[in-house]
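What you see is the complex with one protein chain gone and the rest in place.
Showing chain A:
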Amino acid sequence: MKLRNSRVITAAAIGSVLLLSLAACRGSDTGSEGGGGGEAAGDDTITIGVLATDTGNLAFGMDAAKEAINAVLKAEGDTIGGKKLEFVYEGTDGTSSSAQTKVKKLVENDGVDIVLGPVSGDEGETVTQYALTVPDVTFVNGSASPVSQTLEGATNFFRFHGDSAMWMGGVGDYAYNEKGYKKIYGVAEDYSFPYDNAGGFFSEFCAAGGDLTGFSWVPVGTTDYATIISQIPRDVDAVYVGLGGADAASFLSQAVTNGLTKPLVGGSIAVDPTALGGDANIRDAAIGTITGGPVPGSGYDTPEWNQFLTEIPTPNIFSLLYYNSFKSLYLGLKATDGELGDGQETLRDALKSLDWDSPTGNITLDKNNQGIVDNFITEVQANDDGTLGTVTISEDKGVKQGTTVYDRFESCPS
């Protein structure tokens, strides 16, 4: 009987490998909606491949993307110039490798005309690199926000929202001058989006006179923050939390149980409605957290935003960005009456000259196909009904992209 041990381990190993590889492919059959999959699109359809996360700490990305796309289609219809829009959805786990597999599947197997997505930072860098190799396909970014994406020279790649450094614009000054934070310790996930997001904040905070005393860059998907919290020096004024999704929710709830009393500065997805609306008790840690990003808090009142809230009553950062991205694409297609043109040039020219009032302000593109957009500083507060929400502190109009690409840093970025 003992001889079975080695066979058992072999079978377990094979099983584990299969589980991992199948889990990576899992999304491929979960969301194919519309009949475009597997065949080259005919003349009377435009096939759009959608990449979004459905596993991992940002697993709610897929739901958000679908909600956004369906809201636009419901309001505008799914046919442009007699051509029907068809969608192939592919789920990823937020990593480069999964994004690469799925984007190749969409372009090379499904033959989509346009790719919309992805959600997360490293995925975005991978998809941009891939876009450079397939010039005949147009890529509209979903919500990925590393600075570098629109600096790679991919003329078939468009981003209708800010990058993550832009998102923190103004927060560093606000933290130093208004909140009076002089020394800050940082905790963030170890990948491209938090680098740029934190870079945007600390470059401004440090220029104002503030000091970054140290940084813990943790692996994505870290759920146990007890040790990280115990690393935070006692003499800092605040803690920068560049975490997202489930990681942020974990940190906030453990900040409460571990008795962390420092005020927080959130990265752009740390105190998103998703984290605030969760079931964990994060109240004591979350209230008073300031952050910057593309999602306004309460007090923001424009006709476009109010209309958007009737379509998506409780938006999160991903549903908002996918909405703005897909609506931009939709308006571009509408401008050409569904005509993509030779090498899709007609569509791309239309996208380049877009100028429209989105739910969160005017959107135009710069020469790198990067959005020039509005940006918001918000603070977490308790709503009258006891739930947590954000309130808009200030709004910055027409924010343009900088050119600094950040990497991991432990002290003030130069």
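As a convention for this text, a residue touches a chain if its C-beta (ideal position, glycine included) is under 8 Å from a C-beta of that chain, and two chains touch if they have at least 3 such contacts; residues count from 1.
Here is the rule we go by: contacts and distances are computed from a predicted model.
Missing chain, UniProt protein name: "Branched-chain amino acid ABC transporter permease", from among "glycine dehydrogenase (aminomethyl-transferring)", "Acetolactate synthase", "Branched-chain amino acid ABC transporter permease" or "histidine kinase".
Residue A:A226 is the one among A:A75, A:A207 or A:A226 that touches the chain not shown. Only one of the listed residues, A:T101, A:S120, A:S216 or A:T336, touches the absent chain: A:S216. Among A:L151, A:A280 or A:V391, only A:A280 touches the chain that is left out of the view.
Touching the missing chain, out of A:G61, A:G170, A:P294 or A:P413, is residue A:G61. Within the entire complex, the positions of chain A that touch the omitted partner chain are 1-12, 14-16, 18-20, 22-23, 26, 30, 53-63, 93, 190, 216-219, 221-224, 226-228, 230-231, 245-246, 249-250, 253-254, 256-259, 274, 277-281.
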